[in-house]
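With one protein chain removed, the remaining protein chains of the complex are shown where they sit.
The first chain written gets the first letter, and so on, giving A, B, C and D; residue counts start at 1 in each chain.
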């Protein structure tokens, strides 16, 4: 009927089809170029064939390492996820506390907001030596690098969201007798919670990036460590599945956050029609 | 009068004072620890004295380099800013086009949004070899790394903002006879423009980070190049002023974006009381 | 300033000649030797080589593995009086120059060369250029991180020449049409891998030196004997397999016997080598802006010989502890 | 011509039935006043007419053809909550409809074309009493001013069907009378079909040519959401002289 394109919606199947399309395209591209390169040089390591990758994945994911008796992939995943989880947790708490603080309380804003703005602009990689001296080289420093990497973003984003709460709602809470703390718990927190989840989702990419960088500098296990280790041999048959695996993990987290948002914030869906 | 803390505002002077406080604190910390370390080892490189830094800055910023004949700081700044500017520009355009596309048009959303979500979660540093094949090693690949680093974030953020436009406003535009393109130019673009500026401000940190990382991979000039080069001999007297300089540049951009927002979007301030 | 202490930390990073340190930590040999002297030594692996030296220089570690050139330009130039406790090996083909276009060093002229600037690769390049009377001005150097050098050379047509070390060197040499035109076997004994410890700490705590040297030569003996378990563990830890690791060892001249290391360290060649290294470092500004001549940082050798400013000796080559090992007194 | 026919319409939100068995046949040009208790489904009915939502059952036809499934310039709307564009000034908000029609590419007029459009809307801006607030943004307007802005905005495109949800609710009696005149004149001139929700019965009977009352006929006290509202009264004001002139029966 010539409807405007903004009013035309694909069905369930259609959405699946269109969603899968770009992935398929990438896959086809990969297979083609891999075959081309391998035809020229059967030992090419840059774009290994799927069979090679499958062998490597089998070895990484199912054969215990002779030295440590651990299965590498799972051991790496466990340590990386622990670091990442801790980093995200701490960043979230900082983002929430400082974000609400700077967004809501003028004095805190005056004191912290320029500092945090500047902090968020310092490239952490450039001051690594200082960070390592201050925080040591063990687990702490990796978590700290994640926190330094994403917490300022979360703080600033949260502050912006808090400032965007309509002033009527804050005023009304005060006429209902709320003190500052109650305004935080009953109005500000639930209002910015869904935005926090969204911001966290947007920070997942950077968080992994910082984790990998941290693990590449000082670690003895972890997904980033393994990638760093084999990178010198250009072992793309290890790197690619690791990257896919990292992306998959990140995607699951992304999905979980979205799901949590829907469950914890029913008002977002109700009445939106 | 015992006002709630959310209603108490510092005056202009107060804001300046509180804003400067954390910076002063960091400065004092630095001077103290620097003095302590220098007392132990007068040649300590980690936290050089301000006089050393000043000498180095003078050399970097005003004395032409003996090898290349250029004044290092300005040459580095020029190349880095060019790369960064290009990267930001391309990312902004991508963010705007794809963000509005995915946010507004259900078919585009179905096709691209999962792909972009996945893309944003792939750690770019881990797939560098593939980027090199596709984009080569020169300026292009550095710009591309910045784009890969921040464009997915911008796209996703823009899409979320577009989806947050009240449906009444979109419906009303249609009743006023707008076609899709007009809805984009007259409603969606002005609505998300201020958010785009905010998101860009939040991406400045990551953008610099990716620029510096890109310059660490293969470069002959640039602020990141210099930092990584002198990192080899822990020349913090070079690194620290460079970091401060980068932060200052980033802060100016941040300020410029905020200012542009205020100038281009007068409705944000008017009537907000 | 440093007093007697019990707990020490040394850092190491992944490189063919340093892999035994990882094995020492994992196998418990380090603990054995530390216990013997009533101290504890923690061996920390740091993946980023430069970061490990930086951390040592900043004082986070009592010792660290590094090359002779980095020992001079980072801790010594940074005012940290450092002592080379063990001369573990020298690069005998482990560092090299690989070209896609051209077959000889002279072909480097005018090319863009990917390497880690200011590292031993850079030094190797300078020495190679010397052999054909070229100057650094005749080439153009592109700083490229060691982790990316393989992918840069393999995947990009823009990259036609690289200088790097193993295992990256083996990977880039294997690229179709690539030629290795120069390697460190042509300048034997100039790129030396050391265990460096803080001089003051060592002076106050000779036990640390004894424990480190003791464990090192126990492992060297095992390695020389071809201990399969040890070699395999080290291969794995360096991210390759036994064959790959053995290939790397071929181009590494390990001093399995302490006596050989002592001979090397006390030889008259070492001061000459270090003089070349410091000249290179000075020309590239690596001795710091305060250094007006290459003599700014003094280097001491066994037997009391020094070069450079004798009042500012910051790098000391020591053979005493290795001698103890050679004499079986540990 | 825009005869609106509604055939056995049902609308449900989840398990709540809002509208049930709504049947209507409204001749073209009719000015319908919709009245009914708060929350009974008047706004929902307008949303259906606007294709903002699809009915659960039943159909809506305009001149015998199925209602276009998306909103378009044939149906203008004044929402219950004033909804002007916050990033446009009063004048820009009003001009917007003309710009969409005349500048297919960018939706923005420049230079002479723009000045001409400004002249055209000047009358309507004056009629709603916002001349002196022309260059204000909606956030700077009072509630009643925003409501008047919405009305002006909707009228500019002269839609064939005009849907208004309590358009005069926030206005004082004097201003309201002016608005009545404005809407009535336009309705007469353009012969639009108008649906206007109002809580002011007098306004309904005064302006309208037909009054539609919504209410529930069946109520289950335990499950109040089980039954919806329907049209309990459909009263053409046949004695109205205006009706004979405008409405095409």
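Here, a contact is a pair of C-beta atoms (placed from the backbone, for glycine too) under 8 Å apart; a residue touches a chain by one contact, two chains touch by 3 or more.
Note that the structure is predicted; figures quoted are calculated from it, not measured.
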If you put the missing chain back into the full complex, which of the shown chains would it touch?
A, B, D
Of D:170, D:186 or D:237, which sits in contact with the chain we cannot see?
D:170
Check each of D:66, D:81, D:115 or D:218 against the chain that is not shown and name the one that touches it.
D:81
Of the listed residues A:52, A:191 or A:220, which contacts the missing chain in the full complex?
A:191
In the whole complex, what residues of chain D lie against the chain that is missing from view?
13, 35-39, 41, 43, 80-81, 129, 132-133, 140-145, 148, 165-166, 169-176, 199, 201, 224-225
Could you please point out the chain B residues that touch the chain left off the display?
1, 3-4, 7, 273
Residues on chain A facing the left-out chain by the touch rule are 166-169, 171-179, 181-182, 185-187, 190-191, 265-267, 270-272
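The rule is short, and it goes like this: only the chains that are shown with their structure count from here on.
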Rounded Å distance between chain A and chain B, as computed from the means of their C-alpha atoms:
18
Residue numbers in chain A touching 2 or more other chains?
4, 46, 129, 133, 234
So chain D residues touching two or more other chains come to 70
